[in-house]
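The complex is shown incomplete by one protein chain, all other protein chains being positioned as in the whole.
Read from first to last, the chains carry the letters A, B and C; within each, the first residue is number 1.
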């Protein structure tokens, strides 16, 4: 089996210090959490940034200083900024971190509810626009899909030339589509041959989904964005602790951990 | 196998006379199309209404006169108004036909893209609100799901008491989730025991999905809302022609057609 | 969608004139049934032969005269003899029709129960031996699988060089593995890219499985071997009637019927 790529979603846009005081807001905290995850075995840092008070932002300068801080601490790690942004933001605002020419960035491939009156909007036009910009800038999209039909969108947009193949998917389960073995198996069966995939189980499904991802030969995302607990009722002290747990399970299953350069090889990234 | 319930989606909100001149706009045309579908074997009329110029509307009075016209022509048919409405409408506007106390109404169980910049918005709060109103008025929801995770929402809302069980699902395939045998089989496997289901394949997937629905023991929706062609390149002269085709396939497979009262029995409706 | 290949399993080894008086035993009857199926639209005749009293036989001479009778009546049809044989037969006995150099022959890819004390034996060594002989003689195997794991055997034997790719599978459902949409969808998802497939539903599952095979873009086998009824309680007058029903369903679904030469093209056969 291929080596395991661990992505650490260290920050997110919705989780707060009220949920877990170790959620990073400041540049220093972002650096600290990225480093802890990297040292534990993460080869990709999935990155949202915040103002010092925790407010999520897509500000280019904030991304720049956070990315510099991460590179200073973990020189070879792959940084994958989010283009998710927040309600009401324009495409341009959301795309700011892509201007910094990261190796990867997220491409959310559909619109869905986020609870209450909230909607996470990614219209067809937005998706195609983001994909085009990423192609132009040689940024590999991590295609975030929250439901099966979003894979079908990605396949269609790839046929239409908007998304380049081979595609890399992130199955985010437990938000809209349930986080179960049958759901994960169905998703895996639904992507084109030659694609790679990562699974991110939300909340208490994080580690069961991680274990299945490891056992099924896929890759794994964990981190405060998806879950702040190390085990039932026990808050994780850092993203590093969550990554360490994944590494221990991988070791039990005989799956080696990919270094950032090995992850680049698997994902077809060219180190910049 | 249970008898086959055929739902005719005779009108829709997006298809126009430019697509097929037989798409009904006026009250008389709605009546004519409902009658053709009913005589061919449909036991449920899934109903959107239009102004005379084809503009979609949720106007209560327009629904009232259309429903009266349908009842005059097909006294025992089940009428299932749509609560889908159009972009920018409030919940109250969308819910108008439910005030007419139909036996069923649609409950769209999630938000998704409709192409370009368009989004079909059904927030969590809207879904719960619609479900509560339908329960209060003893209107059975047909739970429209466009992707697998929307089933998972319905299951959660049922657990929380918003949606009553047993649930009746309509799998609308070919919009977001692909319309294939494996997708349909996965959907069927995903609903709670005791639920009933219908499949609506969009565009050229209408009849393949109908055939699979018949063969798998589910129920079937066809009609101009989903597809205006009788066969490749041949426009259907009426919704009746589409229903007739379903009836012929059902006959080949030994599946009998449910009358409206048999459909009520299967779906647990009380005739009003 | 690819044109539809209809295989007619006109005779089988277990069904008798007691089940349906139109089951063919004699050379003339075999010819008559093959011709009826062919004229109705079958491009492949899946062939077992019998003594005049109905006893199944693998006798080379009996196969020869039956194949000549079929070719006389349907000059371009593809003949696919069975190598199934009967309990207690040696590999050599079972392989006799392959010596006649048909274009195809069946390769049963595993051992399973046939009810009571009966077992249909195909050991690993038998399967590998049959595959090798067919390769040497340029006879394309139709890989009969009665359960999912038999696909996994075929994949393994292909990797080991015993079976040549692309493979053509026949999913025989309703004997061991159930004949349902979810089972068929799972089988289809389990074969290597580039493979072709046919589905044969046994007994009352014949036509539902055929309809799903047509709708899912696969191919279809029907015939007295699998089912002797045209509809509930109504015996088919000939294999032709069963093929006609498949053709009618295909027509409703807009799927064209492959001629024998089109079937050769799809299956990669060279006309001999």
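A few points about this structure:
Here is the rule we use: contacts are C-beta pairs under 8 Å (C-beta built on N, C-alpha and C of every residue); 3 or more make two chains touch, one makes a residue touch a chain.
Nothing here was measured: the structure is a model prediction, and the numbers come from that model.
Shown chains touched by the hidden chain across the complete assembly: A, C.
Residue C:178 is the one among C:101, C:178 or C:234 that touches the chain not shown. Shown as candidates are A:158, A:249 or A:267; the residue that touches the absent chain is A:249.
Checked against the hidden chain, the listed residues C:2, C:99, C:152 or C:265 yield one contact partner: C:152.
Only one of C:75, C:88, C:116 or C:233 touches the chain withheld from this view, namely C:116.
For subunit A, the list of residues touching the undisplayed chain reads 180-182, 184-186, 188-189, 207-209, 211-212, 214-216, 231-232, 245, 248-249, 252-254. Interface residues of subunit C facing the missing partner chain: 110-113, 115-119, 121-125, 146-150, 152-153, 175-178, 182-183, 186, 189.
Going forward, only the chains that are shown with their structure count from here on.
The touch graph of these protein chains is an open line. Between subunit A and subunit B, two chains of identical sequence, the interface residue sets overlap for the most part, with shared numbers making up over half of the total. Here the CA centre of subunit A is 49 Å from the CA centre of subunit C.
Rounded to a whole number, the gap between the C-alpha centres of subunit B and subunit C is 40 angstrom.
With centres set at the average Cα position, the gap from subunit A to subunit B is 37 Å.
In subunit A, the residues that touch at least two other chains are 189.
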